[in-house]
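Just one protein chain is left out here, and the rest sit where they should.
Chains: A and B, in written order; residue numbering restarts at 1 for each.
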Amino acid sequence: MAYLSISNVTKQFGDTVVVDNFNLDIEKGEFVSFLGPSGCGKTTTLRMVAGFEIPTSGKILLDGKDITDKAPNQRNVGMIFQSYALFPNMTVSQNIGFGLRVRKESEATIKQRVDEMVGLINLEKHANKYPYQLSGGQQQRVSLARALANRPQVLLLDEPLSALDAKIRVSLRAEIRAIQKSLGITAIFVTHDQEEALSISDRIVVMNVGEMEQVGTPFEIYNFPKTRFVANFVGSLNTSDAEVVDPAKGFVSVDGVKFTAAEGTENRKKGDKVKIAIRPERLSFASEHKKANVVDATIENITFLGSVVRIQVKIGNTKFNMDTFNNPFLELPRVGSKEQVTCSKEAVLVLDE
Amino acid sequence: MNFSSRLRRIPFWSWVWFILGTLYFLLPLYATLDFSLQMERDVIGLKAYEKAFEDKDFIETFTYSNLLAIATIVMSIILIVPTAYWIRLRLPEARRIVEFLTLMPFVVPAIILVFGLIRIYSSSVMIPFTDIVLIPPLTNYKFGTNILVVAGYMVLAMPYMYRSVDTGMRTVDVLTLTEAAQSLGASWFTIITRIILPNIRAALLSGALLTFAIVVGEVTLASFLGIDAFGPYLFLLGQHRAYEPAALSFVSFILTWIAMGLIQLVTGGQGQTTGAH
Partner (left out) sequence: MAEIALPTKKKSIFSSDLKKWLGVMPFFLFALLFLILPSLRLFVGSFTNEEGQFTFANVTQLFTEQSILDAYWLSIRISAVTAIGGGIFGFLLAYSVTVGGLPRSLRSALITFSGVASNFAGVPLAFAFVATLGRTGIITAVLDHYIFQKYFGIKLYQTGFNLYSFLGLSLTYMYFQFPLMVLIMTPALDGLKREWREAAENLGATSLQYWTQVAMPVLLPSLLGSMILLFANAFGAYATAYALTGGTLPIVTIQIGAQIRGDVLHNPGLGYAMAMGMVFIMAVSLAGYSWLQKKSERWLK
């Protein structure tokens, strides 16, 4: 029996179905991300777990108990908001102790737990400051401590990093993950940022317009996207129209240029219109070592992106991006020159049109 | 269940407060309207309005008050727009002191202002320690009194006019607009008339309407400076008539309503209030 079990949950606002038949089992101590564009229903699902929304149908079980209709202040679930939602009239300590105070814990317990939490987020020096005196990153750490002070059964994080600067975002994300692991707490993390989801999660649920597209580890989601939406949304991707030439051998053709795919053609017929997708980092120059696919390409454009050099090549009539790691000894071809480009069979994803 | 869903039930107390507020707001208006329609015994009619509008003194004082309002608006714009613009553009260090001065009329209410104005300008203003007359006694002749009244009204309207213009300039970012226009080779005259003024016209209009609402029925300055404006006229009319003042009060209310409605319209709901009576 899973620790948190969301089964057949549907949420409608009027006639609009925001979450459609959502099913997910989360194990104790697991870190799960809901990933998707805005309006995909990820936040609504999270809010149903928190109790701010009541599902139109379906059940939510936490540690075997049905919490579907329980009031938010009756569940022991911690929530972190994008806007921090710290109480502006309370100091850091008072904010952290709020949940314990309203539960009428003893002063000694409150003090001891607050000190422990302030230490956990390394804000001992700021314990008596007010939220407006803290930076965004510090405020979100206080918010994390406030949620954890109640020892919640599940921690819910609603885009907690979206309002922060890029650098703070990366460091705080690591901090959140470290704290989650050390406490062994079950967490659901909502984000629209694929890099965030990939880096922090045990499992990712990719969502689109109210439906679950794919559930899997970051590795599976990135390398084996099951739908075109997932392939497109996670990581960058070259896509191109193609036609199945030989379903059995995995041959497809892009403007007459032949590619071999490892799978995805077996259930199709010759002449079927499909899309193929190749990640930029899977393409490389054939001069280094050759893989299953070797095609002629023209260099169109070269963009320096720091750690990566992005080379735009034209294969047939379609432009593809090809990413190469930067190094000082890299020999780049000239724009306009003809080169051979290669990728493995597994790199060619065949998707529905 | 939980209190977000509890709130979605019929908010009983909210309705109670709202209805009480509406009653407080509407009953005096209804009473005034009802009273103003009963000039003739047993007939509901507009007789009081006819009588009031026919009165020569009404027409004169009302016209005069409107002229004063226009003069106040024009002079305020001439004084405040360049000041606010200059502060945004070249002299941000003057912001605090100018803002402080524009808020001073809140501390010095109309009755105190007119007290001081009368004490200063009912005699000649001299250059200190000399016999040279700087300003002759303004209250002694009509033109001087008019200057004094308009200046007084400009002071009363200053907090609203300045805030309105300054907010307008901030929202359109006049500094960047000016620099863009300059880089495209526009002259100062072009910048002010073609770029700045059109871009703050909603702010100007809302400031102007508010000034209008303050000036047209104003009674304190007008009566102490002894001018025949609409406010003192309405007050005197109330001393010996019953129905016409009610009719004119209702009309005043409608005028205030129109002015405020227009402000809501031009500022997109960001209405202002004078809050100084």
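Criterion: contacts are C-beta pairs under 8 Å (C-beta built on N, C-alpha and C of every residue); 3 or more make two chains touch, one makes a residue touch a chain.
Every value quoted in this text rests on a predicted model; they were computed, and no experiment measured them.
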{"item": "Contact residue for the chain not shown (choose from B:Met39, B:Ala52 or B:Leu113)", "value": "B:Leu113"}
{"item": "Of B:Ala52, B:Ile73, B:Ala202 or B:Leu234, the one touching the omitted chain in the full complex", "value": "B:Leu234"}
{"item": "Residue of B:Ile44, B:Val74, B:Leu101 or B:Ala180 touching the missing chain in the full complex", "value": "B:Leu101"}
{"item": "Absent chain, residues of chain B that touch it", "value": "2-4, 6-8, 11, 13-15, 17-18, 20-22, 24-25, 27-32, 34-36, 79-80, 82-83, 86-87, 90-91, 94, 98, 101, 103-120, 151-152, 154-155, 210, 213-214, 217-220, 224, 231, 234-235, 238, 245-246, 248-250, 252-253, 256-257, 259-261, 263-264, 269, 271-277"}
{"item": "Touch list for chain A against the chain that is not drawn", "value": "50-52, 71-73, 77-79, 81, 83, 85-89, 98-99, 101-103, 132, 143, 146-147, 150"}
